[in-house]
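All protein chains but one are shown at their positions in the complex.
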Amino acid sequence: MHEPTDALAAPRFTGIRTFARLPHLPEIDGADAAIFGMPWDGGTSFRSGARFGPEAIRSASALLRPYNPAQRQMVFGHLSCVDAGDAPTVPGYIEETLTRIEAYAAGIIAQGAVPIGLGGDHSVALAELRAVAKQHGPVAYVQVDAHHDLWDSYNGKPYNHGTFAKRAIEEGLIDPARSFQGGQRGSLYGPEDYEVAAELGIELVPWLDLRSWTPEHFGEHIRDRVGDAPLFLSFDIDFVDPGLCPGTGTPEIGGPTGEQALDLVRALRGVNLVGADVVEVAPQYDSPGQHTALMAANVVYELLTLLAIAKA
Amino acid sequence: MHEPTDALAAPRFTGIRTFARLPHLPEIDGADAAIFGMPWDGGTSFRSGARFGPEAIRSASALLRPYNPAQRQMVFGHLSCVDAGDAPTVPGYIEETLTRIEAYAAGIIAQGAVPIGLGGDHSVALAELRAVAKQHGPVAYVQVDAHHDLWDSYNGKPYNHGTFAKRAIEEGLIDPARSFQGGQRGSLYGPEDYEVAAELGIELVPWLDLRSWTPEHFGEHIRDRVGDAPLFLSFDIDFVDPGLCPGTGTPEIGGPTGEQALDLVRALRGVNLVGADVVEVAPQYDSPGQHTALMAANVVYELLTLLAIAKA
Amino acid sequence: MHEPTDALAAPRFTGIRTFARLPHLPEIDGADAAIFGMPWDGGTSFRSGARFGPEAIRSASALLRPYNPAQRQMVFGHLSCVDAGDAPTVPGYIEETLTRIEAYAAGIIAQGAVPIGLGGDHSVALAELRAVAKQHGPVAYVQVDAHHDLWDSYNGKPYNHGTFAKRAIEEGLIDPARSFQGGQRGSLYGPEDYEVAAELGIELVPWLDLRSWTPEHFGEHIRDRVGDAPLFLSFDIDFVDPGLCPGTGTPEIGGPTGEQALDLVRALRGVNLVGADVVEVAPQYDSPGQHTALMAANVVYELLTLLAIAKA
Amino acid sequence: MHEPTDALAAPRFTGIRTFARLPHLPEIDGADAAIFGMPWDGGTSFRSGARFGPEAIRSASALLRPYNPAQRQMVFGHLSCVDAGDAPTVPGYIEETLTRIEAYAAGIIAQGAVPIGLGGDHSVALAELRAVAKQHGPVAYVQVDAHHDLWDSYNGKPYNHGTFAKRAIEEGLIDPARSFQGGQRGSLYGPEDYEVAAELGIELVPWLDLRSWTPEHFGEHIRDRVGDAPLFLSFDIDFVDPGLCPGTGTPEIGGPTGEQALDLVRALRGVNLVGADVVEVAPQYDSPGQHTALMAANVVYELLTLLAIAKA
Amino acid sequence: MHEPTDALAAPRFTGIRTFARLPHLPEIDGADAAIFGMPWDGGTSFRSGARFGPEAIRSASALLRPYNPAQRQMVFGHLSCVDAGDAPTVPGYIEETLTRIEAYAAGIIAQGAVPIGLGGDHSVALAELRAVAKQHGPVAYVQVDAHHDLWDSYNGKPYNHGTFAKRAIEEGLIDPARSFQGGQRGSLYGPEDYEVAAELGIELVPWLDLRSWTPEHFGEHIRDRVGDAPLFLSFDIDFVDPGLCPGTGTPEIGGPTGEQALDLVRALRGVNLVGADVVEVAPQYDSPGQHTALMAANVVYELLTLLAIAKA
Partner (left out) sequence: MHEPTDALAAPRFTGIRTFARLPHLPEIDGADAAIFGMPWDGGTSFRSGARFGPEAIRSASALLRPYNPAQRQMVFGHLSCVDAGDAPTVPGYIEETLTRIEAYAAGIIAQGAVPIGLGGDHSVALAELRAVAKQHGPVAYVQVDAHHDLWDSYNGKPYNHGTFAKRAIEEGLIDPARSFQGGQRGSLYGPEDYEVAAELGIELVPWLDLRSWTPEHFGEHIRDRVGDAPLFLSFDIDFVDPGLCPGTGTPEIGGPTGEQALDLVRALRGVNLVGADVVEVAPQYDSPGQHTALMAANVVYELLTLLAIAKA
């Protein structure tokens, strides 16, 4: 059982910065879940800096403790977790980088752990989905995000953080009929931008609709759509109101508070999570107190809690 | 038809920073709307820095795209828009500065475009109102703001960002009976501070009341009060909760989220907008991600959408 | 009658930074209320820096004006207030520091003023409570806070910002049966963490429950529980959503907005306030506009308003 | 004898922020020197914010101690000093502001203290010089600064931080034949910019020449030029390399280090100082550790040391 | 003759942010020199963010004036200059990006202007050199930089900001025998790292040697080595001490001050400059006053001065 250093015995500002002060074990060693970083920002269309997202999330995660009172569930101690370090990346070469991240995630999966990725810009999700689909076949996919990332290309090129979800559907990595995107908002290129989701078969609920859903309704809706399919959940930190979580590359006005977003994740009790990530944390744009990174750490914590509940 | 550079062809972080990457055309050239800056902070009573507001708003506005899904309306491409550059200002000389800004705004109006000003501290609105009233006579006036700016003087002098609205009424630039102020909050000098609005004939709805209005109610209320009169809308960024939009000079705790504020602007479909501004953006106090400037850019975008709807 | 410099006569960015630009009178001189600083951060378990909290709150408090429209109450001018300076502290020596702060607060109380402390990490509240209890006996105690601070020890030591409330009960400084803690959230060490409150006899309402209370319900509930007992109110700034108030040492995702938190304080009209504090402001982690310090200044202002109402 | 709080008895981060923790005594009370603020930035041609310069310098000055080892001179304890608070200013009205600052400085002089001003943009020096010249007649004047501030007008107006020195000569406040400007650098409007100094009769030594002077040579040169005339010394913080002191409004690459600049001030032992200032500190642009404000506090400390030496 | 807006007529904080407030003319229109941006950071090995370098340099360049007193030379007004906007880039695709930048630079050269590039990470220099060499054949090349950028590959890939100079030699774009690298410092991979320069035939003078050279010696040495060959000069901002210019991606302790670095550029009077750049400005890491961007703007100004001298 791998678990964090006890904060009542060693202050939380001490020790090497792994996620939640978990042991750093790239070889996984029987863990149920492995958190790993994807330090990459070559696929971002506006502000870069997300390559330092994993470092920032790890630093902020020192504040986490073992028990989740919102879910009445022990997380650490109950679920064996490790920090598996960072996947390799190559600045300037997005296609090669995706290949290397895929291999790294596949290695974690091969060791039997659920991979929880720390981004990095959202293009990395394509690599994770390739690794997950190789193991599980086309997966159910839930993405909360201010953008749908279903655009076709940017500047004439196919891979980046605004196109990866379309690529994932085209590559057969996800099953659109069991998949869902929510939280989209902000200006678009044209009215056809949201129509593409329907054409691709994936459900898209923009934020202006989603904001009236209760967490309970969200949970039920997702469970209905996903069923018992293996699920990959992708949490783009820009889903949260950037006034609260400013440390991200392509912010859009509006969105849930951090608390509301955590409520939505908590409502997913019962899904069959086989992989997840939290992406687009760009610490150079974060508040001095790194609230965005702290939020991302808490999202990971709620994801781990879902795994802990499933294991319980 | 003047419209922005296409972000799918040239990344949004490229190019000279005009508003929304529109062409910089001080001569207007037939545009429907002209965004212009008023780099001035000599009228502010606490934190200066708003002279760099126009630069910051332009920089953040690179994130805007042509279609507004909240209003189901094409904006750019449908409405011809330009960035008309900055009005001239003279540090230290508020009266001369107001004269120069007025002339600049009058020039835009004379070319047939609706002027949309980027502040600058709120005292600049007096100059805009003088220009607009010269063309249209006393206008309807809607101001959302944490302050009413109806004080009589500061330190013995008549012109600054806390007195301009009273001056505008005294000068006959606005028609109080068709005007409205909303969002006021925070401590005051005395109970008489809000009573002055009634004395001057302008409707004032403090935030503690306004916060329970739905956007629909707000829209109907304003349309009732304003009627089909030419309307000038002034959006003080400190209307928004300064925890979310910290980049401003005289913050007051509370207020709407950015999303709630945009909803209110969107609810004004149908008004006869002849001028508008977004003021009090002080980027030195903004979050590292310049969320305040981004919010201001989005308010301008919603104002342009109102014009686009009217044109449609 | 001690009151602030008039902002209409001297700009708010002028003058020595005392709280609200009140006179600096360590000797109190008949004031009804005395604001004083407790510059100490030796008891914090994560991010230090709160020793500069009093300076930051004083700086931000220049924005306050005499009349509180939310309570329809004159504050300054009606209530005589002073800034009593800072209590002495000794870096590295928490027990000696608590002794010195206690003596300083006791001196204020002996002069007949209600002490309003500016923190400083939360461990300072133990010193204040010792001073208040010496005068009034065990007091009613209301704490709004993301944490309950009822842990038993940290790293084997009894005094710090996470244990002071347990110490205060053990020392008989507060009457648990008339006391209340609200707002707790975030991960815990185990399910027993919240149970300790019941064991100690103090009521604890976690944020996930408290968030559905109206201010009116909160006010009634507290008045019922506290009765007419002398009340000490401790406001930990981390009660507020750290996305809005990031300048604090141990942030937890979620919590009320600043406006909601002020509403709760305002709802306490009628209590018998004999002391209060606002703690855990760490300006190094605050937004560039120091919104956290501004919020803290407004909380103090609402506390003064409660005193003003009681005097009226 | 007015002197600061002892840092060995009360930590330097405690107490109300007056200069060096001196008593705040606007009425002077027999002090030899009175430090006062001039919170004004309406005369700046680029970045505003210097209105918060006095606050920042006071905050940083908590680090000062009584003895100056570089000059082997006790300062505090030997010289009676007070913090006289801030001169009044009126945002937006430079001419009125200069009148009010002049009256404030004249009041200090009338009480027999040497006024040491904290800026504020450099235009305030005109007000100080008017007050000093009223008492002493045309004074010797030494200005170290990246700019000469001898331009004739900006945007058609006579008063601002780039023209005040020419105004001072024109008004007969300073005796050019006993005056000196050093440190000027950066791009100019044309070759005539530096020739104007000769035409006005004031000596100007640009930084590219001054940088090869030793402090000893500088001291002798100034003493030769100034003689025993009453001297006003104006230290523009932008004299120092803005890489080291970034918190200023119109930085120019190059200049001395802080240490070199202090050496130059120290070399002025023996002059007859009747007034001085340190200006152009804009804390919004300063390093997080507020090094610019700390430098300014140290310059004031060296100025006080010159007075202490003269008194010894 | 294209020249900047006059700062004595319109304040420097007004107007659209082009370089030095020059006209934005992508079509060049007969200009002698064209400043253009290369917003790209996909080739950086540590901290990203240089894609916003051009924006930051343009913003800071508002402080420039027409006359260079250090060289006694009018620059603007004498030399016709334009801001040619930004070259296109494609995030994630370094090879495609280099192709697009090359085409953009070639377009400027074809119009007869000397291209002055604003980076962007240093990999962009390969694109510029390809464009310049296409016109002029292998050019003389001078690079001042904390690194030599002669490494062979990173993470198995050939193109990035640490390998471009080796690629440029291999592609025959520069003539090593007429080329020079100076300023290298910091830790290396092994003793062979500096030997590779000799093997490639380019002269390399590490900073620990270069720091004892006078500007005059530097100028003579370069003129001797370069002769009258067409020269491309590449100024990596990390050449300057990162304590002074922190806004860069791979800082190395030490290096010249900004003033010393400008002296070196000034000493190059007489060279035959056919192209130049200033690279590696990453504004997210810059001081709040953006000193790094200001330094970069001044380097460009000195480069323009060299062109102005050559034209005179």
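For reference, chains read A, B, C, D and E in written order, and residue numbers begin at 1 within each chain.
Here is the rule we go by: a contact is a pair of C-beta atoms (placed from the backbone, for glycine too) under 8 Å apart; a residue touches a chain by one contact, two chains touch by 3 or more.
Keep in mind that this is a model prediction, so the values were computed, not measured.
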Omitted chain's touching partners, listed by label: A, C, D, E
Listed residues E:Arg21, E:Arg47 or E:Arg266, member touching the removed chain: E:Arg47
Residue, one of A:Pro4, A:Pro91, A:Gly162 or A:Gly275, that touches the chain absent here: A:Pro91
Chain not shown: contacting residue from C:Asp6, C:Glu96 or C:Glu199: C:Glu96
Per the touch definition above, residue among E:Ser80, E:Gln284 or E:Thr305 touching the missing chain: E:Gln284
Interface with the unshown chain - residue positions in chain A: 10-11, 13-18, 24, 37, 39, 51-52, 55, 58-59, 83, 85-91, 284, 288
Touching residues (missing chain, whole complex) on chain C: 41-45, 47-49, 51-52, 88-94, 96, 123, 154-157, 159-160, 284-285
Residues from chain E at the interface with the omitted partner, ascending: 45-47, 151, 153-155, 185-191, 193-194, 206, 208, 241-244, 246-248, 250-255, 284-288
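Assume only the chains that are shown with their structure count from here on.
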Distance from chain E to chain D - Cα centre to Cα centre, in angstrom: 37
Rounded Å distance, chain C centre to chain E centre (Cα mean): 54
Shared interface positions of chain B, touching two or more other chains: 10-11, 13, 45, 47, 51-52, 88-91, 154-155, 241, 243-244, 284-285, 287-288
Chains that touch, pairwise: A-B, A-C, A-E, B-C, B-D, B-E, C-D, D-E
